[in-house]
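One protein chain is absent from this view; the other protein chains keep their places.
In order of appearance the chains are A, B and C, and numbering begins at 1 in each one.
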Amino acid sequence: MLIDFINNYLMNGIVLGCIYALGAIGITLLFGILRFSHFAHGDMMTLGAYLGLAGVWITGQPVWIVLPIAMAATAGVAVGIDRAFYHPLRNAPTIVAVIASFGVALMIRSAIQVIFGVEIRSYARGFERPILLFDAVRILPRHVWIIGLTVVLVVGLQLFLKMTRLGKAMRAVSDNPSLARVTGINTRAVVIATWLIGGALAAAGGVFLGLDTQLDTNLGWNLVLPMFAAAVLGGIGQPVGAVLGGLVVGIAEELATYPFFGGQALLSPAYKSAVAFAILILMLIIRPTGILKGRVF
Amino acid sequence: MSLLLEARELVGGYGGTDILNGVSLSLSREEIVVIVGPNGAGKSTAMKALFGLVTVRSGTVWLDGLDVTNAAPETLVKRGMAYVPQEANVFTTMTVEENLDMGAYTRRSGIQAAKDRVYTLLPALKAKRRQPAGELSGGQRQMVAIGRALMVDPKLLMLDEPSAGLSPKVLDEILDAILAINRSGVGVLMVEQNAKAALSMAHRGYVLQGGKNRFEGPGPALLANREIAELFLGG
Amino acid sequence: MISDANLGLIMYAIALMNIGAIYAILSLGLNLQWGVAGLFNAGIAGFFAVGAYTSAILTAPDSPDFLGGFELPIPLGWVGAMIVSGALALVIGAATIRLRSDYLAIGTIGIAEILRLFLKNEEWLTNGVRGITTVPRPFQFDQPLLSELSFLGMTLTLLLIAYVAIERSVNSPWGRMMRAIRDNEVAAAAMGKHVERRRLEAFVLGSMLMGLGGALMSQYFRFIGPEATEPFQITFLVWVMLIAGGAGNNRGAILGAFLIWAIWSMTELVTRQLPPDWAVRAGYLRIFLVGLLLQVVLQRFARGLLPERIRQRIRP
Partner (left out) sequence: MIAVENVTLRFGGVTAVDHCSLTVATGKITGLIGPNGAGKTSLFNIVAGRYKPSSGRVLLDGEDISGLPPHRRFEKGLLRTFQIPQEFSRLTVAENLAMVPAGQTGEQVWARWFQSGRVAADEAALMERVTEVMAFLRLSHVADELASNLSGGQKKLLELGRTMMARPKIVLLDEIGAGVNKSLLAELAGDIKRLNTEQGMTFFLIEHDMDLIARLCDHVIVMAEGRVLTQGTAAEVKQDQRVLDAYLGGGRVSA
């Protein structure tokens, strides 16, 4: 019973949570530094996933090998998108950039649909034998990879933000942009770094999701809501909070379908994504600063 | 005595409205110079104009003989000008040490030496260096803000109302620190509401009114001027 | 006599006008929310769908596939659509309206997505993915041209009523107050205006128009299915229409709707000429271009073709 719970629900929840976390970090960083909600972030994940697919097709290597390439390429595209579509709007009210991000979301998605078509695809992947722990807990190797790589990326990001000059500058701009300017911080470099990180992590999240399930062109759009829920839950502007928030939302979504009482699922699996929304609304009403005291809108 | 900063006939303001209608001032490297004046006189605006935060529509600013009118803050920081804003002048989510690191953002070397110097000048900061600046008291924050500005080894330190919201005792500590900084060879330009405290320690002072120079002279002399006292309590 | 080719063209033009008019109603609703009250509704599709399904269920004949068999008169379908959409807006607005607009956007996206799941999964109510195919349409004659024209007369009349009603409200102390709240809510509250309640009013009214638009669309096509709630088809297109036409200006909202719809449909004429395996992709290319169009408008014509008028005077 407990083992079944862990194997079929908790593990899935953690994996999903990792994917949400990778996207939510970008959303939260972008909000902290550029001060607008980036609704195209989900589609940036789709882009990463499909660039990974292109990499697999071209090189014939497994997706793990092409992952860094997909991340780098997506990061580059993210910087280009900023330059073309968000930078010109920097002096307009922030809400204009939010509207633009909806347009960008659509452009990314339709570009992918034009290039790759709308068929459901997958990275070539053989049958995976679960790893057996303590004779009871079964973990798929790809889940180990996803969780492990997420930990590596998150720890790496945290080290970057805490230790490096540029990372600290990012935190400084997020904390107080006008003081950052007065201090002589190069805001342009900070903005580029933010897009590079946001794009790269989004790509990783997209590839992981494509790997765990399948690739379709709406993959990222469907993540937008849970990722915003995660960012708000963790506290806007707080990368660690976004990770926690992602895990909470991911696990909550999976657990919501667990038959806690008798044989009936607590919530029909069809309504999984409503869980994120419920968490979001609840959070906005009860504690808009999030778990880690982020910025209030 | 060579001039470190000279500003001549500055006119400018935000958007379309001019707040400065011809402000001139100068300062040498050895000096503490204070700008005082009633509310709305354009004191803070004048300082922001020197630091490139307010557009100067006419007039010139020279720093060390170089024309820096309307230069970007980033450039000015690199040329040895440091500015402490009046409000929100620390990164609250970062530790004291990280605030100092940010102050050193434009420099590549000598960061540790600069930090040591700040800790010598502002010893109170050393004990707090791992604490987030947002958790500090008003006076301590002001110290952090000054320390952050000192990290570039500035030739000129500009402070916008360092006394705002501080109790007299804490203010004394801040002013003592400013004196020590000046003695270490940094020119200091301050805007102050607290004219008595500021003028009593300054080498020279400027009194602004209506965005123009009204009086100027040695600090104590201005302080003794009855007309200036009247200006503050309404003349 | 009208030749077949000409007839086809005329039918096409009328269909274009019909759908354009329905979009214009949606765009007017969004203008009330965004242009006048500054409320960022990113879930237009949700209110649209609720209106469409409500009216379909209220007016369709009995069927074992979905709830219904009420066979109410069509105007009652509109009223029902508006009431249910408005009630939904009241509930979602009550929870999120006091938050910054980004949050309202997230909140409304959430509602729209959940509604999409709901309409897709609750087969007893909506017939699931197959949708409701027996939505009655008014003015059905033997002559298709006559049917189309009569329907157009109806949609244009409803659009006119909506326009006059909204224009009157906007050009009145109410509209002045809403614009004041949009510009500076702190000051508006200090001037004694109940900011949250007033915003909610605009939000509910706008959503009711969106519900009406949904009802009309389902009647025009005699069908409503869950794909109609796809964010692109409704939410995004309506946003582009309003921004291009001119947020804050009701005539701009209407102009934008007809114009963007015309551009959108006419590009379809081009893609229809392509070989079938290209046609699908070209469809997505069209969406890409609409996205690009929005960016151009935002960057170059941020205030739209007919910008908000200033110096409005309230006249009897």
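In this section, contacts are C-beta pairs under 8 Å (C-beta built on N, C-alpha and C of every residue); 3 or more make two chains touch, one makes a residue touch a chain.
No experiment lies behind these values; they were computed from the predicted model shown.
S.K.: Taking the whole complex into account, name the chains on display that the unshown chain touches.
M.R.: B, C
S.K.: In the complete assembly, which of C:I92, C:L115 or C:L205 touches the absent chain?
M.R.: C:L205
S.K.: Which subunit B residues touch the hidden chain?
M.R.: Interface residues of subunit B facing the absent chain: 16-17, 38-40, 92, 134-138, 161, 163-169, 171-172, 175, 179, 193-201, 229, 232-235.
S.K.: Could you list which residues of subunit C touch the chain missing from the display?
M.R.: Per the touch rule, subunit C residues meeting the hidden chain are 165, 168-169, 171-174, 176-177, 179-180, 182-184, 186-195, 201, 205, 308, 310-312, 314-316.
Methods note: only the chains that are shown with their structure count from here on.
S.K.: Would you identify the chain whose C-alpha centroid lies closest to the centroid of all protein C-alpha atoms displayed?
M.R.: Of the chains present, the most centrally placed is A.
S.K.: With chain centres taken as the means of their Cα atoms, state the distance from subunit A to subunit B in Å.
M.R.: The computed centroid separation for subunit A versus subunit B comes out at 43 Å.
S.K.: How many Å are there between the centre of subunit B and the centre of subunit C, using C-alpha atoms for each centre?
M.R.: The mean C-alpha positions of subunit B and subunit C differ by 56 Å.
S.K.: Which residues of subunit A touch subunit B in the complex?
M.R.: Subunit A residues touching subunit B: 165, 168-169, 171-172, 174-176, 178-186.
S.K.: If we count contacts the way the header does, which residues on subunit C are in touch with subunit A in the complex?
M.R.: Residues 40, 42, 95-96, 99-103, 105-107, 109-111, 113-114, 117-118, 120-121, 231-232, 236, 239-240, 243, 280-281, 284-285, 287-288, 290-292, 294-295, 298-299, 302.
S.K.: Report the residues of subunit B in contact with subunit A in the complex, numbered from low to high.
M.R.: Residue positions touching the partner: 51, 53, 73-74, 76-78, 83, 85, 88-94, 98, 101-103, 105-106, 148, 152.
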